[in-house]
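Yeah, one chain of the complex is gone here, protein chain that is, but the others are all in their spots.
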Amino acid sequence: MAATASVRLQRRTVGMRRALGPIAEARGMARTMLWTGVGVTLVFVLMAIFAPIISPYGFDQYQSGGHRFAQLARPSHAHLFGTTVQSTDVLSRIVWGAQTELEVVGLALAFGLVVGVPLGLIAGYFGGPFDRGTVLFMDAMFAFPPLLLAIVIAFLLGSSVNSGVLVAAIAITITYIPQYFRVVRNHVISVREEPYVEAARALGAKPFTILRRYVFFNVVQNVPVIATLNAADAVLTLTALGFLGYGVQPTQGAEWGYDVSRAVSDAASGIWWTGLFPGIAIVLLVTGLTLLGEGLNETINPVLRRRSIRKVDFGAPSLEPETEILDP
Amino acid sequence: MNQGSSLKRYAITRLALVVPMVFILLTLVFLLMRVAPGNPVSASLGGHAPPAVIKAISHQLGYDKPVYVQYGHYLGQIIRGNFGTTISDRRSVGSIILVNGAATLELTFFAMIVAIFVGMLIGLLSGRYRDSPLDTGGRLFGIIVYATPVFFLGLLAQLVFGIWLGWLPISDQASPITQALLQTHTNIFFLDAIIDGNWSALWDITQHLILPATTLGIVYGGVFIRLIRVNVIRTMKEDYIEAARARGINERSVVYHHAFRNALVPVITVVGLQLALLLGGAILTETTFNWPGLGHELYIYLQNRDYAAVQGIVVVFALVVVAASIVIDFANAFIDPRVRY
Partner (left out) sequence: MTAVLQVRDLRLWYGTARGSVRAVDRVSLEIDAGSVLGLVGESGCGKSTLGRGILGLLPEGARADGEVLYKGRNLVTMSPRELRRLRGPDLGLIFQEPMTRLNPLLRIEDHFRETIEQHDSKLTPKDVRRRSLDTLGRMGIPPTRFRQYPHEFSGGMRQRIMIALALVLRPSLLVADEPTTSLDVIVEAQILRILADLKENFGTALLLITHNLGIVAEACDRVAVMYAGQIAEEGPARDVFADPKHPYTRELLRSTISLDTKALHSIPGAPPNLITPPTGCHFHPRCPDVMRVCPAHDPIETQPDPDRRVLCWLHGPEREIPEGGTAPLEREQIAVAEEA
């Protein structure tokens, strides 16, 4: 028993190593993108986790020690990024905003994966009427402009669900499920026709065994790339919802998109700090996530992968041994 | 095989496939709207109207009938081209589409041109000179630009070009004077000005178009860059490229006549898919620039909780995307002979 357990563990670590292998081999552009993406994303993740410690003030704090902060104050020593028309500190709202963004996106990704991936696996592998029906449904969802769909759903849920974070997360999830579904399903279909799957079927393996052992692992390789790129899109959708006033409400947390919408009226008076900093925060986070996703794509995707080439040296010493292999 | 007949056959098959999808879309929208809690009438009237009034209007609009009757009525109306009437200000959705839809069309059209131009230029060069500084720069540009929310870029554009430099107007489709003097033909201001031969109006309209269209176009051009680049790389690896080189075709011809052309073919499909994204972005752009398009109207009706209006406009959006995808598929079939069944 112990022997098989250790064999199974070995096989799993080998599988993991094989999956992570290309990342270690990453060269040049792909590597730079990957690690830059990781770095930038990490900064925001840390910002989100340590917000209570890092942030100088609360996200909707407009006073301290009994007296109110200045309104629309320029960036200064007390308020590094300035203040808004409601006397809240711009920098604090950026830091707390990181928490909001990542919270929502994390939830949306989790929901999307949990629903979209199994659907895609089952539809792709078993085919039949379930597959046809689901595909038709998903294709119809694709026809909606995604932002429109998210807005409508956020609008509908907003009155019945209290947590703005949850509303936004669900709205985003529903928008992205068709994507996960389609990618997973297409991949499953191509893997399904592979000779090794056919061989397993011929040997009498049960469908779920095949799914679990061969198909899932193969398909799962695609998911991190899709997930990170979707995370990037999800942030954009969340900020768009915030800009229009949906999703996370101003009383529930700081949201960068919402801050930009408030800053639009400030612009006419030439006040730039209320909009510029939240906007840049959005650009940086999304760029970080995209670089991470693209970097992963370049390393994992065999079409785009570039094997490193070492230069040829004709002058290398020949293989002929100096001594003779003969009996004395 | 006759080219004309295979195209025709493809057209019929494609159109037939669309019917179930449109059906599902319409049903989805209907169900979505019915999911909303509360009475749609009272919500859109501000919740303060007396119950008798609410009941009267509900009866008038048919909201008190059983769901399946409403569904049948809804489908029947749409087939006849009637997308409903708004509750709050009693406008027909049809008229909203004609006027505001034209504005969105104008914006989206020019934005798409900018997006394709930007995408093609940078994407083709990026893919061709892969891993060179040009490629790196191009890709980075594409990524950062896409990461920029369209409303933020709009805000920056307004700040820089509108307020600090004062070169361009930052809101509306045209100045009030132009709007007063312009004759309505197609409701697309740009076309109407040309039809009238009103060159000063055309100039004014163009000025108003530049910021919103360019903002929207650049952001979505970023997506094209990535796509075209990958396609160029993939195409350059194809077997027929190697075969062409083996025949002594010079590199420039190989790149322009074979690689680029073939790489752009799938792009046409993506343009169609991107349209959905672009329409979403249009909503944001219109809100930022106060552009009187469908997205802007949708935003206002959502604020007013006018479900009937929202339903009508959403249906239109979805149908437009479906129609566009059909057109794109035809264009694809025309260009790539293998696609025709």
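In order of appearance the chains are A and B, and numbering begins at 1 in each one.
The definition used in the following text is that contacts are C-beta pairs under 8 Å (C-beta built on N, C-alpha and C of every residue); 3 or more make two chains touch, one makes a residue touch a chain.
None of these values were measured; they are calculated from a predicted model.
Asker: Using the touch definition from the header, name the shown chains in contact with the chain that isn't displayed.
Answerer: A, B
Asker: With the full complex in mind, choose from B:64, B:89 or B:242 the residue touching the hidden chain.
Answerer: Counting the whole complex, the residue in contact with the absent chain is B:242.
Asker: Of the listed residues B:139, B:226 or B:258, which contacts the missing chain in the full complex?
Answerer: Here the residue in touch with the unshown chain is B:258.
Asker: Where does chain B touch the missing chain, residue by residue?
Answerer: 1, 238-240, 242-250, 253, 257-258, 261-262, 265, 335-338
Asker: So that we can see where the missing chain sits, which residues of chain A does it touch?
Answerer: So the residues of chain A touching the unseen chain are 307-314, 316, 318-321, 324-327.
Basically, only the chains that are shown with their structure count from here on.
Asker: Could you tell me the distance, in whole angstrom, between the mean C-alpha positions of chain A and chain B?
Answerer: Spacing between the chain centres: roughly 25 Å.
Asker: Please give the residue numbers of chain B that touch chain A in the complex, ascending.
Answerer: Result: residues 20-21, 24-25, 28, 32, 35-38, 131, 135-136, 139, 143-144, 146-149, 151-152, 155-156, 158-159, 163-164, 226, 230, 233-234, 237, 273, 276-281, 283-284, 287-288, 298-299, 302-303, 310, 314, 317-318, 321-322, 325 of chain B touch chain A.
Asker: If you look only at chain A, which of its residues touch chain B in the complex?
Answerer: Against chain B, the touching part of chain A is residues 28-29, 136-137, 139-148, 151-153, 155-156, 159-160, 232, 236, 239-240, 243-245, 257, 260-261, 263-264, 267-268, 270, 272, 275-276, 279, 282-287, 290-291, 294, 303-304, 306.
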